[in-house]
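Missing here is one protein chain; the remaining ones are kept as they sit in the complex.
Just so it is clear, A and B label the chains in written order, and each chain counts residues from 1 on its own.
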Amino acid sequence: MNVLRFLQTVDRRLLYALLFLTVAIPLLHPIVVPTVVLGRGPLGWLHPTFALRPFVLPVTVSPSTLMVYDEIQSLPPNSFVLLAPDWAAGSRGENGPQTEALMRHLMKRHIRFAMVSFDPQGPIISEAMAKRLQDQYGYVEGVNWTNLGFKVDQQDFLKAFVLDVRGAAPQDYNGKPVASEPVMAGIRSAHDIRLVIDISASDSYTYFIKFMQGPYKENLKMAAALTSVMAPEAENFVSSRQLIGCLVGLKGAIEYEHLLGVSGTATAANASLSAAHVLIIFFIVLGNVAMLLERAARRREDQE
Amino acid sequence: MRFFLWLFLWLFRWLSTWLFVPRHGRALYESLAGAIAFSIVVLAVLSAAPNSIRKYTIRAVTLLAGAFFACEFLYPVHSMPTGADPAHRGNFLTPYVFTVTTFALIVSAWTVGLGLLNLAQLHGKRLIRGGENAIYSAAFFFGLISVGIIGLLQKPHANAINKNLYTLLYTGALQNLDATVFSIIAFYIVSAAYRAFRVRSIEATLLLATAIVVMLGQTSIGQVMTSHFPTAMHTEVIRDWIMSQPNAAAVRAINFGLAVGSLAVALRVWLGLERGSFFDSQ
Partner (left out) sequence: MTGFSPWLASHLDSLMLWIGVFCTLGFYSVLYRENRVYRFFEHLYLGLATGVLLVEAWNDVLLPKWFDAIFKQGEWWWIFASIVGLMYYFIFSRKLNWVARLAIGFSLGVTAGQEFQAFTNNVWPQIPKSFKPLVPHPALYAPNPLHLPPKAAEAAHIPLLYPQVTVPDAINNIVFTVVLLCVMSYFFFSFEQKSRALKGTAAMGRWLLMFAFGAIFGSTIMARLALLIDRVNFLMTDFGSGVMGPPGPLIVFFILFALCGLMLWMSLRARARGEGTDEPS
């Protein structure tokens, strides 16, 4: 009964502390498992060796992530991609690794891209990310990539953008005329864009579908990288092929890094993510077990 | 009808070649003054008009603003190749889409100040009144004024100190605060998972069971747990199936309902059929 009482009245701060430990410990040190290797000693006897080896969590790539990867892989060199990092620091945990993984892939494939954002924080965060990665792949701002900055009113901007790219976004984020940048050579309208990727924590991808992918679907494809909250709704669009694929949250970023053969921030967070999920499932089960035990105890008391 | 349409288009073309031409120097300021005076006169005339005229003017503005885009979309398109875009298709309204959407974009950008004024009013009163909550309003104004001034100075005075101060406030303070606000919810979820997620009904059981399968399927731990089972029983396979089949179907059904509802509301607003505090205004 004392245990039952404790389970029913446990302080929430203890739960918070347990969550912190579950998340922090795997980040501090990789999960290791004890392994035993049997070898032969000098006298030919079996000689066990005990060792702690890092436990590598398996990564299975979902079809939705693979479709995005395959699409970028199949783009001809010098194609033009519109990347839309429509996210703020509030969703950096998921959208940040996704943006980094997608940028790495585009840079690795030598594909030109321009970034446009409908969130005020988007241009600053994504520009810093691109500048950090560009040296690794020999990319230069203005030549291989550019940042078109923040645009208010997504609906009206896209209606203008699809007809006249340079007119709708005459300057880049740093004030340079877009027409003078080699990356924008030959890009006049949506007909010249091969792929749009919206990285978002909201439903901004639906505006791209309504005003960009829909009218230009013969040559323009659309993919999305969304937070896990938005991904279930986006499955509808993946099913109808309006989106060719979708990266789902941190898991999508982990899968994409696995496909790229890169071990970035997402892969490092895999163990913490798994451990925290197990903790929450444990709490759900424990809470319900405590409720059932309490009901049984109350029924017994009523019978008495 | 055709005559009036021709007259309208002729007038429009005449205005665009004589009136709506770029001006510089004194002529520019005269044009600006003229535009402001014209707007004041229009508003004064409307102000003097009875309420019913104003109501119909608002409805007419709504109808015309919507009619442009509705007609541009619904009117048949034909090939309209341009030098830049040989595959371009459109109708007689398509060349004006860019101008109208840029106009709407600038109007939207000006509305950013509405929320700012509201907050400034609220916190300004609190600051002037004093008391123990005044310090919080001071923090609000400190954040607003510091990042506002430094950010606006960045373009005309793009020096190192402006850039670094803006980076300090933006990347150092705002981004970290933004990220932390949403991460606090994770703690609340843990607390709710223990205290509130109870299987009190069959629907709740089904919901929670689906959630647990999805949670296990989206983590590597679930894959480790079921790696020795047949492929169809792997948590990630089950999760992918749930997301792409029943979930996608249910979301599509909800999407259909939402889309039809949005279209109905849009039609009612556009045609002035909507009732409510805004639409039955003075």
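Following the convention adopted for this analysis, a residue touches a chain if its C-beta (ideal position, glycine included) is under 8 Å from a C-beta of that chain, and two chains touch if they have at least 3 such contacts.
All of these numbers come straight from a predicted model, not from anything done at the bench.
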**Item:** Of B:L9, B:V41, B:I184 or B:M233, the one touching the omitted chain in the full complex
**Value:** B:I184
**Asked** For the full complex, which residue in A:A130, A:V165, A:A190 or A:L250 touches the chain that was left out?
**Response** A:L250
**Message:** Touching residues of subunit A against the unshown chain: what are they?
**Reply:** 11-14, 16-17, 19-21, 23-24, 27-28, 90-94, 96, 120-121, 123, 149-152, 155-156, 159, 170-171, 173, 206, 209-211, 213-215, 217, 227-229, 231-233, 236, 239-242, 248-251, 265, 268-269, 272-273, 276-277, 280
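By our rule, only the chains that are shown with their structure count from here on.
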**Complete:** Rounded to the nearest Å, the gap separating the Cα centres of subunit A and subunit B is 23
**Prompt:** So in the complex, which bits of subunit A are touching subunit B?
**Reply:** 10, 12, 15-16, 18-19, 57-60, 62-64, 88-93, 121, 124-125, 128, 151-153, 156-157, 159-160, 163-164, 167-168, 175, 188-189, 191, 228, 231-233, 235-236, 238-240, 248-249, 251, 270-271, 273-281, 283-284, 286-288, 291
**Request:** Give every residue of subunit B touching subunit A within the complex, in rising order.
**Result:** 69, 84-85, 87-88, 94, 97-98, 101-102, 104-105, 108-109, 112, 155, 170-171, 174-176, 178-179, 181-183, 186-187, 189-191, 193-195, 197-199, 208, 212, 215-216, 218-221, 223-224, 227, 234, 236, 240, 243-244, 247-248, 251-252, 255
